[in-house]
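Before we start, here is the structure in question, set down as structure tokens.
Shown here: the complex without one of its protein chains, the others still in place.
Labels run A and B following the written order; every chain starts at residue 1.
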Amino acid sequence: MTSNAIVKFDNVVKKFGDFVAVERADFEIAQGEFLAIMGSSGCGKTTTLRMLAGLEDPTSGNIYLDGERVNGRATWDRDTPMVWQSLALFPFLTVQENVEFSLKMRGVGKAERSQRARKWLDKMQITEFADRNIAQLSGGQRQRVALARALVTEPKILLLDEPLSALDAHLKVRMQAVLSNLQKDLGITFVYVTHSMSEAFSMADRVVIMSRGQIEQIGTPEEIYRQPHNRFVAEFLGSANIFDAVVEGKAEGGWAVKHEGGSTVIPMAELENAKPGDKITFIVSAENMQLSMPAADHDGIEATVVGDEFVGGTAMIFLETSTGQEIKVQKSHDELSTLNRKPGSKLIVNWTSENCHVLPGE
Amino acid sequence: MKRPSLFSLVLALPLLVWQLAFFLFPLLFLIAISFWTVKMFQMQPDLNFGNWQRILTRGVFWDAYLRTMILATSAAVLTSAIAFPASYAISFKLSDTAKRWMVFILIIPFFTSYLVRVYSLQVFLTDAGIINAALGYIGLGPLPLLNNTFGTLVGMMTLCLPLVILLQTFSLNFVNRDLIEAAHNLRCGRLRTVFAVVVPSAKVGLVVAALFAFILSFGDFVSPLYLGGGNPPTLSIMITDITKSGQQWPRAAVVAIMMIGTLMTVAFAAITYAYKERGK
Partner (left out) sequence: MGNESKIINGWLMLHIALCLIFIFAPIAGSFVFSLNSDRFPSLPLGEFSLEWYRAIWEDPLVWSGFGNTVVVGLTVAVIATTLGFGGAYTDFRYNFFGKSFYLALALLPPTIPVVIMGLAMLAFLSRINLSGSTISVIIAHGVMCSPFAMAIIRLRLSQMDPDLEAASWNLGGNEWATLRHVIIPFTKPAIFAALFITMAVSFDEFAVAWFVSGLNETLPVKILGFLQGQVSPRINAIGSLAFLSSITLIVLAQLLLRNPEAGKK
């Protein structure tokens, strides 16, 4: 365990009956780090968080918290407060009573309880609602109550389970900023579970991507975006074209590979060791694709336009080759104005070698 | 398998122990004493089939059995038939507020004494009672309303009608409203829609409601006794008579077990019918 790790998952497996919810989770979280665990529903991200909180027990493997093995230790004996997707505020208590709750459970006296709760109400800027009923608060105010309630014991780590999913877009962005700043101010570890890439990538220092109980990749947002590890991550990010290819041999500056509809050269930096006949998968992101009108001797692959979709100032063009390979290209409207992109028309797609990235996990 | 925690046991066990000791065990005990014998007004543990033989070979028992079956079945069918238009109207025609009020009003009878209601019905139904006096004003002779099957059925329906309307209404509330519009849209007439769409969709609830009416009427001894005259007896009256008139509890137990067996068979058949899927 590295010196500054606060959490360590050591080969953790969680099964519910025959269903494997988490398969061999093996990673560390550093002190003061903002870690996001991302994946679609049922991928095991919430189970991972709940095991850390002590709400589920691992089937095998060990979880260390602050250097101590915590398997089997009840959640009420850990200091791993959680902010819930539903917020789970107590409807029969006032705002202040909600915030005081964990102090009361720890036997803190009334006066101190009140004073410490006030401090967090202040910090969250909800002091004026202290005596209100939960039902009288807006969504954003409830978020703040939930944060204050979780942080009032001044824990070293805060767990968040999709806390922003119920908010509208505007409020969501505002709360992202609140969370980011809070985490920097307090210097404590945040473990944030989400299905939203934008939430994870905008706040987290590192992101864990999970699918079907497996960790697909761990890295900084930059690393994951630039160098997705495998097809799942590339597809999850959504903006990359994925090509299966076979290595043909050495070429100028890299390896010549053959893929559906054409061939291309993969730079040596991406693929160091290979031999002819090796199967590889590489991606080219949608914004690095070029489109042109068909010409007599084109350099690229021919594809048929299926349709397009406007994304703000740019458009995503969806095409398909005669063999069924799907291709998407993101371009500004200006760049597209010269092209005939009616569904059914043919266009030539190409890209440069330096934009090819080989998926190491395939 | 995890060992149950002290906490879970403290919460789960009291009810379990209470119901095992005071509900299941007495019922099993009933089976046991049906084989006991009575000597010198004292029950003696025994394995004697005499009680069974004595009850099951007597015409009086089978007459009462048949009478009780017919009464309970009639009460269930009549109550369901009378309740359905009311439940349909409550579920489909009333506003949500009116619906809530209706449910509240229909719950009230459960908290009135059934005995008091039956006594009140006696006053309504006797030869010189309210109804016959009213009929007298328009020149109709006194009708025999009390101490006969009519009186018994009126009493049973007073008991069952609120429950049946409530259960029917709840099940009708779950009928998908789109289905009805779809049926109208497919030119299915109003009444036909009720029988072709609404009734099949709410089948489970309707059958369960009728089943409850059957169970309540089958076990009721107050209406047959005080509105039906009590003679010839139903099974419930037999049990109370045997029990209260001496120590022949083993024979009463035989009647009770026959009743429970019948109820379980009917309930099982009704539930199976209710959940039977088409096309299987």
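As a convention for this text, a contact is a pair of C-beta atoms (placed from the backbone, for glycine too) under 8 Å apart; a residue touches a chain by one contact, two chains touch by 3 or more.
Predicted model, so just to flag it, every value in this text is computed and none were measured.
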| item | value |
| --- | --- |
| Displayed chains contacted by the hidden chain, counting the whole assembly | A, B |
| Residue touching the undisplayed chain, where the options are A:T48, A:S102, A:T264 or A:Q325 | A:S102 |
| Residue touching the undisplayed chain, where the options are B:W52, B:F124 or B:F170 | B:F124 |
| Omitted-chain contact residue, chosen from B:V77, B:I105 or B:A269 | B:I105 |
| Absent-chain interface as seen on chain A, which is shown | 53-55, 74-76, 79-82, 84-86, 88, 90-93, 101-102, 104-106, 131, 133, 135, 149-150, 153 |
| Chain not shown, touching residues in chain B | 4-5, 7-8, 10-16, 18-20, 22-27, 29-30, 33, 82-83, 85-86, 88-90, 93, 102, 104-109, 111-124, 126, 128-130, 133-134, 137, 157-158, 161-162, 165, 190, 215, 218-222, 226, 236, 239-240, 243, 249, 252-253, 256, 259-260, 263, 267 |
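One rule holds for everything that comes next: only the chains that are shown with their structure count from here on.
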| item | value |
| --- | --- |
| Centre distance in Å when chain A and chain B are each reduced to the mean of their C-alpha atoms | 59 |
